[in-house]
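Here the complex is missing one protein chain, while the rest keep their positions.
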């Protein structure tokens, strides 16, 4: 199974499991998380780029994959992705580079499926 | 002395001290840091917003102040700043909120001097 | 002015400033943050201890101060605080110790005002 | 092999390997780590919950699994686990959510083996 | 395939992919990264030990593997590696121990291939 499908399928399955627990603070947090990236003073496209770099410097592969997927949906280009990761590397250091390898591999797969 | 002046003056003084040491890797790193935020696939304005949120979720007050200053220079609005910090809070959690207090205080001072 | 008063006064002032911006995601996040520590499967007292150690290992002095204040309100004892910080030191390492110094200083002030 | 068995077996094997090196500071650190969670001003049950949230906001899957195992042993309930993770999400942000997915999957497996 | 070969092969493949994008800031960052560990006031051997502990306390398995490989090349001994990891554990806490397990497993494989 592709990286993209594997990520999306596990994420969906476990999000469903978590939400059906009906834990109030948790469900409100998930709902707030969704609301955050909607058009506001900044449009959704810019916010997804912000979500990507935040995930990148905090070095969470799954969060990076999620925001790469959203960036792909809203039409961020490969050159823009490399600009984002470059800012991330300079701010966050070489400790981020292993995440860059996995991010680029995932991005390339997203682009091949277009 | 204002927060903005205090930050800029200490930053300049110590950056000068560091650069005059002529440590090769250090000076190349400082130069690369400057180059990173220039117009590329993404314009400088977007990159400064990326630099701001990266600094925010990594919780470095001085880096936040620096990028708030640059965001102010390139015309980012207050509503956009609040959008950036809101994405930062959701990604990075309530642990970021004390930095939000100081960021908003600093931003308000930047806006008053306009 | 005492450490406790200084912290509470700056926190209140800036929280007011932030909330009056009426930024929707931000205000929902602040409201969710409050809701989180209310009695649930775990009581509020236990949740404040969880909030304290989470703030401690993430090394945010202001968050530590906030939860120390709440722990004091709900009757956590000094011996319990030292147990929490000890778990924090072992999980988070000696990098937390400077925060322990400031936490104990703040806690001692809270206890003197009782 | 189940997630729980896989985790415990690798952990045991490598801990044995490390301890037989007889590195003094390392062995003292491992011993201190064990001592930390024993009954004190706070009982072992509370300390395991503290260890869990500390591991969660620092985002270490193996540490989360270890403390989930211990929480299960000392009778922490599913509702309490969800309360702990909810405090963790609010303090630590959405960057913790991928760890929540894996934590809940692991916890569900622990509960099925009861 | 061995852990060492698997790591090196994926790292090479993805570094090649990244560098051929010809993203200026990225390529300069990779080049600066290489330059950093060359003999200077401190020799390359000491710098690799510094790179190892920095990677260890920041808890990046791939960075740890990379610097273990370099430490092995420049003749760092097993006893020295355990000293480095012990300093890392005390500074960074028990949250680092799962990385120690994987680091020791990788180091043992490097030593067997000598």
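Note that the chains are named A, B, C, D and E in the order they appear, and that numbering of residues resets to 1 at the start of each chain.
Rule of thumb we're sticking to: a contact is a pair of C-beta atoms (placed from the backbone, for glycine too) under 8 Å apart; a residue touches a chain by one contact, two chains touch by 3 or more.
Quick caveat: nothing in here was measured; it's all calculated off a predicted structure.
Engineer: Which chains here touch the chain that is missing from view?
Structural biologist: A, B, C, D, E
Engineer: Looking at the whole complex, which of E:3, E:32 or E:74 touches the chain that is not displayed?
Structural biologist: In the complete complex, the chain left out is touched by residue E:32.
Engineer: Just to verify: which one of C:64, C:90 or C:110 makes contact with the chain not shown?
Structural biologist: Counting the whole complex, the residue in contact with the absent chain is C:90.
Engineer: Need a quick check: the contact residues on subunit C for the chain that isn't drawn.
Structural biologist: Where subunit C meets the chain not shown: residues 59, 78-79, 82-83, 85-86, 89-90, 94-95, 97-98, 100-102, 104-105, 108.
Engineer: Kindly note down the residues of subunit D that lie in touch with the hidden chain.
Structural biologist: Residues 24-25, 28-29, 32, 35-36, 40 of subunit D touch the chain absent from view.
Engineer: Suppose we count only contacts with the excluded chain; which residues of subunit E make the list?
Structural biologist: 32-33, 36-37, 40-42, 46-47, 49-51, 53-58, 63, 77, 79-80, 82-84, 86-88, 90-92
Keep in mind that, in the parts below, only the chains that are shown with their structure count from here on.
Engineer: From subunit A, which chain is the farthest off, judged by mean CA positions?
Structural biologist: Max centre-to-centre separation from subunit A belongs to C.
Engineer: Find the geometric centre of each of subunit C and subunit E from their Cα atoms only, then give the gap between the two centres in Å, rounded to an integer.
Structural biologist: Each chain reduced to its C-alpha mean, subunit C and subunit E end up 37 Å apart.
Engineer: Can you work out the whole-Å distance between the CA centroids of subunit C and subunit D?
Structural biologist: So the centre of subunit C lies 23 Å away from the centre of subunit D.
Engineer: Can you pull out the residues of subunit D that are in contact with at least two other chains?
Structural biologist: Residues 33, 54-55, 57-58, 63, 79, 82-83, 86, 89-92, 94-95 of subunit D each touch two or more of the other chains.
Engineer: Chain contact topology under the given definition, line, ring, star, complete or other?
Structural biologist: complete
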